[in-house]
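Here the complex is missing one protein chain, while the rest keep their positions.
Up next, chain A:
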Amino acid sequence: MWRYLPVLLVLCFWQILCFLGTVPNYVLPSPIEIMEGLGTLLTTGMPPGHLLHNHILYSLYRVGWGFSIACALGIPLGLLMGWFPLFHRVLSPFVELIRPIPPLAWIPIAIVWLGIGIRSAAFIIFLGAFFPLLLNTASGVLSVNPILIDAARTLNATQKDIFFKVLLPGSLPSIFVGMRVGMGVAWMTLVAAEFSGVKDGYGLGFMIMTARDIQKPDQILAGMLIIGMIGFIIDWLFRAWESKIRPSV
């Protein structure tokens, strides 16, 4: 834990600067004020009555939907793209054209199509997570050593056996990379998607935008801290899951 010592020192320095009034606290609140802001988010809520844990639950709910749909479509399509060269050739031009459009640029059309609410938010998150999942899965299949497929064939494996017992486990490390990158993008996309309005008044992005509207930088920064920490915890959970089911290497 010694490697976090420099962070601690910077926090102390920051606190001192704020204490001396070198930095005005309406621009940058001190670490202690941010902690107090966090306390307010937990107890009073922002806007008042809308408590932090509910914001977190709503955000996770949206990400859960968008990410699940991205997995359900991206992983199978990625496997097919890696396995069938023809499918790869047909799908690639679409991917190349659509992928460079930032997910956030889809927000207006998503609202036109799906209205403001969980469906459009989930759609934006889906777009963010889908392409990393699709492309990592496809490249995972392509990276499976062809000699392993030959070995399976000489042991009388059918196409179905090769798919489920060679290609799928062989591309699992890449699928995990895709899930971690996809989840990272999904989480980033979520907060921005919530800026543009949520119907039910909950969500971490909505929360910090509301805090901005009423000039509460301590609560904005506390909210940012929470968003970062949840992203970190989710990534940590994925890594723990991966090392549990793939105990080698």
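Observations, loosely collected:
Throughout what follows, contacts are C-beta pairs under 8 Å (C-beta built on N, C-alpha and C of every residue); 3 or more make two chains touch, one makes a residue touch a chain; residues count from 1.
Operating definition for what follows: contacts and distances are computed from a predicted model.
Look at the chain that isn't drawn here: its UniProt entry, checked against "ABC transporter ATP-binding protein", "Sorbosone dehydrogenase", "Vanillate demethylase subunit A" or "RNA polymerase subunit sigma-70", names it "ABC transporter ATP-binding protein".
When the whole complex is considered, the residue among A:D150, A:D200 or A:D213 that touches the unshown chain is A:D150. Within the full complex, the residue among A:L91, A:L172, A:M188 or A:I230 touching the omitted chain is A:L172. On the side of chain A, the interface with the absent chain consists of residues 145, 147-148, 150-158, 161, 165-166, 169-170, 172, 246-249, using the contact rule stated above.
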